[in-house]
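Worksheet: one structure, shown below.
Of the protein chains in this complex, all but one are displayed in their positions.
By letter and in written order, the chains are A, B and C; residue numbering begins at 1 in each of them.
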Amino acid sequence: MGSAMARRLLQAGHRVTVYNRTATRAEPLVAEGAVLAASPARAADNEAVITMLADDPAVEVLVCGKDGVADGLPRGATHLTTSTMSVALTDRLTDLHVAKGQIHVSAPVLGRPPAAAAGELFVMAAGAPTEVERMRPVLNAFGQRVFVIGTRPSQANLLKLCANFLIYSTVEQLGEVFALVEKGDIDRAVALQMLTESFFNAPVHKNYGQLILERNFDPPGANVVLGAKDIRLVLQAGQDLSVPLPFASIVRDRFLASIARGESDLDFTAIARRAAEDGGLKT
Amino acid sequence: MGSAMARRLLQAGHRVTVYNRTATRAEPLVAEGAVLAASPARAADNEAVITMLADDPAVEVLVCGKDGVADGLPRGATHLTTSTMSVALTDRLTDLHVAKGQIHVSAPVLGRPPAAAAGELFVMAAGAPTEVERMRPVLNAFGQRVFVIGTRPSQANLLKLCANFLIYSTVEQLGEVFALVEKGDIDRAVALQMLTESFFNAPVHKNYGQLILERNFDPPGANVVLGAKDIRLVLQAGQDLSVPLPFASIVRDRFLASIARGESDLDFTAIARRAAEDGGLKT
Amino acid sequence: MGSAMARRLLQAGHRVTVYNRTATRAEPLVAEGAVLAASPARAADNEAVITMLADDPAVEVLVCGKDGVADGLPRGATHLTTSTMSVALTDRLTDLHVAKGQIHVSAPVLGRPPAAAAGELFVMAAGAPTEVERMRPVLNAFGQRVFVIGTRPSQANLLKLCANFLIYSTVEQLGEVFALVEKGDIDRAVALQMLTESFFNAPVHKNYGQLILERNFDPPGANVVLGAKDIRLVLQAGQDLSVPLPFASIVRDRFLASIARGESDLDFTAIARRAAEDGGLKT
Partner (left out) sequence: MGSAMARRLLQAGHRVTVYNRTATRAEPLVAEGAVLAASPARAADNEAVITMLADDPAVEVLVCGKDGVADGLPRGATHLTTSTMSVALTDRLTDLHVAKGQIHVSAPVLGRPPAAAAGELFVMAAGAPTEVERMRPVLNAFGQRVFVIGTRPSQANLLKLCANFLIYSTVEQLGEVFALVEKGDIDRAVALQMLTESFFNAPVHKNYGQLILERNFDPPGANVVLGAKDIRLVLQAGQDLSVPLPFASIVRDRFLASIARGESDLDFTAIARRAAEDGGLKT
């Protein structure tokens, strides 16, 4: 995902410095004009630095660790975080950057790497309004739409977690429907067509419905472990804000059961198997 | 709903006989050319009869009762059921009609009365293929699309219940999301716009999301009691087919809590209040 | 169960007339002094009649059907219902008996057949206070304790359903605990001993905990289908009174999943397998 975003920036004419723990991963970008930095701190020694990482621990090490982003970023420069990370960590990064006289804008994205490569991500941005505006040319490079969510960076992350929750809970909805129609001897493809050509015609219904229909779980787009991580962050946000989320709890249990059954490396839509199994169906 | 459907048939040039327990309700249709029947049996004494009723007991009385549809329908004629009724009752009607040499086609519809009036319902049809085809001109009169679901009439009803389950569980999804974003100080309208202009842009998201956003629960489109009835039928179908449906159980509890709090006559989207209340928000 | 109760009455010196759809089943009781009746109506033609049946439909046929209990019971005589049946049916029977000038006392029991044979059941009685008192010698014949619950017969049934709900939900509690300790490499027997010799030392913990520990599901004491019926009645009562019961919904799903997996004839404690399976354990 990070590569695709960096490439979009190069294509848009920005000067881009890149860093990856595995330097060889950055080679194609260097061939396209990017400069390779020796450390996160060096990469951050610019007008702005963008991070795109897998999870909270990766962000924390790279930003707060030795030779990390926070060490290298100049006063007045901007850290644009785009990872799906926790609200709590986002707030801690904001505090850290404020303390160092740096700017923090958060802009997590909705979409998979091919959408990034095509500049078709949906971007949720939050931070000080003038700073968000200053980042807009960057965000437009990989996003088809930029939605401004609020003035506290972590608000964008909270909404991003909500979007992911909607994705996972839609998979559960469809899993329950598929189990019911299959036991009622209805052709699942007929059922999905009817639903996705009437009231339920969003990408979230069509794309994931098709994967579940085809039981197309391997190789994964995003795997079960990643989904389990996301839903944990959703529930963590709910806990920190004292908001019970019963659907999220059920989805969490589906992910845990999938991991317990050895499906960690399948596509996350494999959690739809659980409703089928509970109904006594082969999966 | 029945009026709107009958009017579409008249407009399409069909001869239409109508019956309503409250005869005055049928007067506008009579003014437009329909013939008023004195009983369901008389209304059924035709090539085909269509029933559109609120719930199982209403269907059972009107079809199986004295001077009911089953009494009046000639051998070889067709009963087209369009109500959202239980799989079990649909199966019993099929058996009854078979025993009497009558035809049963089931064709529940997705959409509200204005869609019926505009001929824009989505129709799920099931029954013997030749009989479903024979009904197609009728179905086309009020439906923008006719999906053929299977050969057993009740299969259409099972899928219709699944569609309603998707509607109600989407309301719960959005209710949880709204509670979370509101406690996170995000403008709910901003959140809804972002979601419905990216991956979650189906009518089910937009229409019900807007009602929840505006807390526009009175007067109801369809009320809480009707929703509670539907989700009960979904769970009943799950029970009869031995399929656990955890999301449906949660939605059922939301409906029961709404009824217990005196919200029976509000729009069913009022169940989104429950997630907000559990999060300590004013609703 | 009915036999054991009748035998206790004979042993206490009561005159007893018996009826069973399968007459041979009543033979041992006849050998012990009971009189065999040819129909429920004949059996009911006495000062009082006691019914103990498996479920609502069995009660309805035997009481309200042709030559049923309600036909034979004299005015002023008492129908003592002891089955675990629905609140709704119990209310209907009360209305029926009132209309016929008969008395209705409800007295469902807690305990299995051996407890009945030993006179050690726990009895929940409800009805008009003087009528409940008049039945006390009968209730004392098979019960170690008689608790008077209320003046409306169905109140006893509601509490009986609550007791059964506590049993089934305790099985789920223990199932979750066993799954967790087993995956934590704790000896399940050690865990059960610790729990049942400290705060959790009720019969409901000890008896069912032991069955789950030993995976002793066959032959059943009471089977999965019976448990599924009970929990359905609990949820039905919750629906009629508008009370959401989230634990009951989860237990219902466990029963449905057990039925879907072919475990209908196992002891109902087999639903504890579900938590283990969800945790990836062999069961």
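The criterion applied here is as follows: contacts are C-beta pairs under 8 Å (C-beta built on N, C-alpha and C of every residue); 3 or more make two chains touch, one makes a residue touch a chain.
Predicted model only: the values in this text are computed from it and were never measured.
K.L.:
With the missing chain put back, one of C:169, C:223 or C:269 would touch it. Which one?
P.N.:
Within the whole complex, the residue contacting the unshown chain is C:169.
K.L.:
Footprint of the hidden chain on chain C, which residues?
P.N.:
These residues of chain C touch the chain that is not shown: 87, 110, 122, 124, 145, 147-150, 152, 154-155, 158-159, 162-163, 165-167, 169-170, 172-173, 176-177, 179-181, 183-187, 190-191, 193-195, 197-205, 237-238, 241-248, 250, 275, 278-280.
K.L.:
Provide the residue numbers of chain A that touch the chain removed from this figure.
P.N.:
232, 238-239, 242-246, 249-250, 252-254, 256-257, 259-260
K.L.:
Could I get the residues of chain B that touch the absent chain, sorted low to high?
P.N.:
Answer for chain B: residues 246, 253, 256-257, 259-262, 278-280 touch the chain left out.
Operating definition for what follows: only the chains that are shown with their structure count from here on.
K.L.:
Provide the C-alpha centroid distance between chain B and chain C, rounded to the nearest whole angstrom.
P.N.:
Here chain B and chain C have centroids separated by 38 Å.
K.L.:
Among the residues of chain A, pick out those that touch two or more other chains and give their numbers.
P.N.:
Answer for chain A, listing residues that touch two or more other chains: 246, 278-280.
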